[in-house]
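As you look at this complex, bear in mind that one protein chain is not there, while each of the others sits in place.
When the chains are written out, they are named A, B and C in that same order, and each has its own residue count from 1.
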Amino acid sequence: MKMKKSFASDNWSGACPEIMTALSDANNGHNEAYGELDDVFTARAKQKFVENFGEGIEVFFVYNGTAANVLGVSQIINPYHAIVAAHSAHLNEDECAAPEKFIGCKILGLESPDGKIMARQIRPLLKSIGFQHHAQPKVISISQVSEMGTVYTIDEITELADFAHSNSMFLHVDGARIANAAAALNTDFKSMISDIGVDVLSFGGTKNGLMFGEAVVFLNKRLALDFEYRRKQGMQLHSKMRFIAAQFERYLTDDLWRKNAAQANYLAKHLEKEIRKIPQLEVSQDVKANGVFVCLPEKIIEKVQEKYFFHVWNASPQGKDGMKEVRLMCSWDTNTEDIDGFVELIKQVLD
Amino acid sequence: MKMKKSFASDNWSGACPEIMTALSDANNGHNEAYGELDDVFTARAKQKFVENFGEGIEVFFVYNGTAANVLGVSQIINPYHAIVAAHSAHLNEDECAAPEKFIGCKILGLESPDGKIMARQIRPLLKSIGFQHHAQPKVISISQVSEMGTVYTIDEITELADFAHSNSMFLHVDGARIANAAAALNTDFKSMISDIGVDVLSFGGTKNGLMFGEAVVFLNKRLALDFEYRRKQGMQLHSKMRFIAAQFERYLTDDLWRKNAAQANYLAKHLEKEIRKIPQLEVSQDVKANGVFVCLPEKIIEKVQEKYFFHVWNASPQGKDGMKEVRLMCSWDTNTEDIDGFVELIKQVLD
Amino acid sequence: MKMKKSFASDNWSGACPEIMTALSDANNGHNEAYGELDDVFTARAKQKFVENFGEGIEVFFVYNGTAANVLGVSQIINPYHAIVAAHSAHLNEDECAAPEKFIGCKILGLESPDGKIMARQIRPLLKSIGFQHHAQPKVISISQVSEMGTVYTIDEITELADFAHSNSMFLHVDGARIANAAAALNTDFKSMISDIGVDVLSFGGTKNGLMFGEAVVFLNKRLALDFEYRRKQGMQLHSKMRFIAAQFERYLTDDLWRKNAAQANYLAKHLEKEIRKIPQLEVSQDVKANGVFVCLPEKIIEKVQEKYFFHVWNASPQGKDGMKEVRLMCSWDTNTEDIDGFVELIKQVLD
Partner (left out) sequence: MKMKKSFASDNWSGACPEIMTALSDANNGHNEAYGELDDVFTARAKQKFVENFGEGIEVFFVYNGTAANVLGVSQIINPYHAIVAAHSAHLNEDECAAPEKFIGCKILGLESPDGKIMARQIRPLLKSIGFQHHAQPKVISISQVSEMGTVYTIDEITELADFAHSNSMFLHVDGARIANAAAALNTDFKSMISDIGVDVLSFGGTKNGLMFGEAVVFLNKRLALDFEYRRKQGMQLHSKMRFIAAQFERYLTDDLWRKNAAQANYLAKHLEKEIRKIPQLEVSQDVKANGVFVCLPEKIIEKVQEKYFFHVWNASPQGKDGMKEVRLMCSWDTNTEDIDGFVELIKQVLD
């Protein structure tokens, strides 16, 4: 049974063929567990990160994005600190309070219609610094790509990093879709992350063709001290580590990450273009990466979902006709026929 | 490059061929994420658990054994409770304080030369019950297979379950090697777990041929209430859940679990037999499953480790000649040649 | 040296004379520690709570309001739950993330210009229920008196309790100034709390004449199960418990609580009346209890603070002339001369 394509999320897709091959190749006899020194897969994967991010970094593999975000941030703040993030940030809204549980800290959510936050929104929060009754703002966390499908420019990230550092804070990037962002900006990880002052990055892969695994990248080695214990205590140390490492080694070879991300981004642009041709619909966010946010008339939603599933993002009435905003995600394996079939169906149902 | 076999741990082996095939087969287009209702892989895998454990259970997939143990226990106790376990229990010694961090509880470690604990050792701890200054004993956690390679009999588990329940406590089983135990006892999971009163089981697979993934099995559905939130907050919800589910579906089909475990157990017995023939060595624990604990003269250890790696378990002088106790683990892929080569090497080095 | 009166907070005042006498009387030889069964002070104080709240309750003493709030709520929710509260709630803004640290939960803050929240604001949050990625709303926490000096009517609390219970949630009341509220509504604790469905109450005393100590009142005894262990683990078990108990026994005798609160409330009303006579000032919140929120011209603030300290509540420009909102708190020991002197000074400085 071939399963139907969906626009629900890029994690409804499977693993890409190159990754499956890497997993098979790694499944070759015995290998040291836990990514210890003699595990060559882990050593080679780490080297790939150095090639992509530059010297002086430190990288650790964990199981998923929740953990990459929570453990990465837990490393640089204390429980009495606060994380500053967009209210819509995955870290704030979609982790079932994992940061609060594991770190013990507070998250200060900022309003952000396009999913991005700016230094001027953060400045008023600094008045809490030194006031013992308030959690102390210590890290800014942004999502690149943002939860609304938008992308920070390199200048915008630079400004946030500078603001953070000039206020004794850190900058964390939730990069669940970092490949899509780099592809969208037509840049590389070093330019978008390492060179401009990001402190910690959650480097995602699962949404872009991996089977499982995520990486925590400390752009400054000093911040990584003792992280191996935190990871173990955080229940994120994989015994058969080679199977995460081998995926990342391949992912960072021959720009596989970019190939997959560019495909998803391209199809999102194509989808946007087709949707803009339909007068009853309204694209509600800038399409920069692999997500398209669209307002649809309520009555057609369920009918379309029957064939191509997607999530309603905002069920409150939107726009001129009380439409609902939905999110349409493209993946590394989305293709032109998927888009065309989907758009065709919308047109039929609208008639 | 074919990697050398080792006796370090059963997690130095890879994934078995049947599991690799199951992963490939599951990698077929789009599928609902997070194991939600429309994910057929998860539904089928859960059904396999019901077939093996009986009706009325509830099962959840997590990434690894640390998480299965910690989240499973966190579900049935409060932070002011205590876990009673062997001092050598993985939960106590080898999780870098993950239970303390995530649950906030205390672990009361009992001396246990053979890795097994008995009700009579637990009874004196009950005097803390009702004394507000002491953490309150609430769950007994045993490892089946134990950390010393021994195996609880069904009667012994029954006694512990009865003791627990008659004192308003629960019984948790760390089943990282539960398949090896069932194979050793020539029994099935229902008889060894469900029918005799175990409350929560960490059902391991990674040490017996899986690539990643572990299951938390609540033998009583009522104990599972809200566990999905705890798993998410515990950073253990996999988005591409089908890849864990598909492994477990296959693992529980045609008794693959037993085939793999029996092979490892058989080789351990074979290894024991060969070692007993060498007068300078001393088998230090009952060999019941896939681990062999042996006292070796210190001088030969490093030389043998060069070709077949294994861990020194107890570096303090043991036995008559100040030997060191080492642990030799067999895996699903250990074969007769591995044993013979290893034993041959020992003999050479001893000369 | 007699210290200057202030309007900074009701916790800048000392202990009232009756409480000092009660402490002296309790300091009489040896007494069982930790509030155990033979501690007659604790037994008598608990009985006073029963007299004031009715049968079927359970009460525990802790050190301060932070602990009463955090421990009380921790007893009725799990870490994956969310607390719903006004954004300005002390629990959300002024506990340096103590709830997040101790409970591990998320707080969902609601906008509330007058410090009070309503059921219709909470309803939209219920859409998270059953969605495993979101913390699950489980308790509504209100402050009575609110942080803006306003007071919930009995009908309003009833509505919130009903809403909570009909959605499987609980209602917690932060009663740091519960006496001021009861005095303001001219009611008693049973009518305002027990009879209308409040589940857990933080019963404050320190802001109304006590030296230290706060009580957690479970209006339903079943909710109190095992709370003694939670209190100890929460570092809130006082050894010389009689000294908290004796204060509460006296506080709840002869309506001392009402006498103190009524005095503070009365002076706040008096202060409000005098301020309304000054055309340049603007009372910014309903004065219901012992706090008066006023917009003052920025230029006079520092001069007045030199003699009578108070806190600027909102430094953003307010009202027609870019004034700043300040909070003026009256205490059990505030008197008419304090008010008159203060108002006189304002008039002088304004000239």
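Going forward, a residue touches a chain if its C-beta (ideal position, glycine included) is under 8 Å from a C-beta of that chain, and two chains touch if they have at least 3 such contacts.
Being a predicted model, the structure only gives us computed values, none of them experimental.
*Asks:* Looking at B:W12, B:Y63, B:Y80 or B:F203, which makes contact with the chain not pictured?
*Replies:* With B:W12, B:Y63, B:Y80 or B:F203 as choices, the missing chain is touched by B:Y80.
*Asks:* Which of A:R230, A:R258, A:K288 or A:K324 sits in contact with the chain that's absent?
*Replies:* A:R230
*Asks:* May I ask which residue of C:S9, C:S128 or C:N220 touches the chain that does not appear here?
*Replies:* Final answer for the missing-chain contact: C:S9.
*Asks:* Where does chain B touch the missing chain, residue by residue?
*Replies:* Missing-chain contacts on chain B: residues 79-80, 82, 93-97, 100-102, 104-107, 127, 132-135, 315.
*Asks:* What residues on chain C make contact with the chain left out of this view?
*Replies:* Residues in contact with the chain left out: 1-6, 8-9, 11-15, 20, 23-24, 26-33, 63-67, 70-71, 95-98, 101-102, 206-207, 211-212, 229, 232-240, 243, 309, 331, 333.
*Asks:* Residue-wise, where is chain A in contact with the chain that is not depicted?
*Replies:* 34, 78-80, 104, 132-133, 135-136, 226, 228-233, 237
Operating definition for what follows: only the chains that are shown with their structure count from here on.
*Asks:* What is the chain whose Cα centroid lies farthest from the Cα centroid of chain C?
*Replies:* Comparing chain centres, B lies farthest from chain C.
*Asks:* Take the average of all CA coordinates in chain B, do the same for chain C, and state the distance between these two points in whole angstrom.
*Replies:* The separation of the two C-alpha centroids amounts to 50 Å.
*Asks:* Can you work out the whole-Å distance between the CA centroids of chain A and chain B?
*Replies:* The answer is 34 Å.
*Asks:* Please tell me the distance, in whole Å, between the geometric centres of chain A and chain C computed from their C-alpha atoms.
*Replies:* The mean C-alpha positions of chain A and chain C differ by 42 Å.
*Asks:* Two or more other chains in contact with one residue: find those residues in chain C.
*Replies:* 79-80, 104, 132-133, 135
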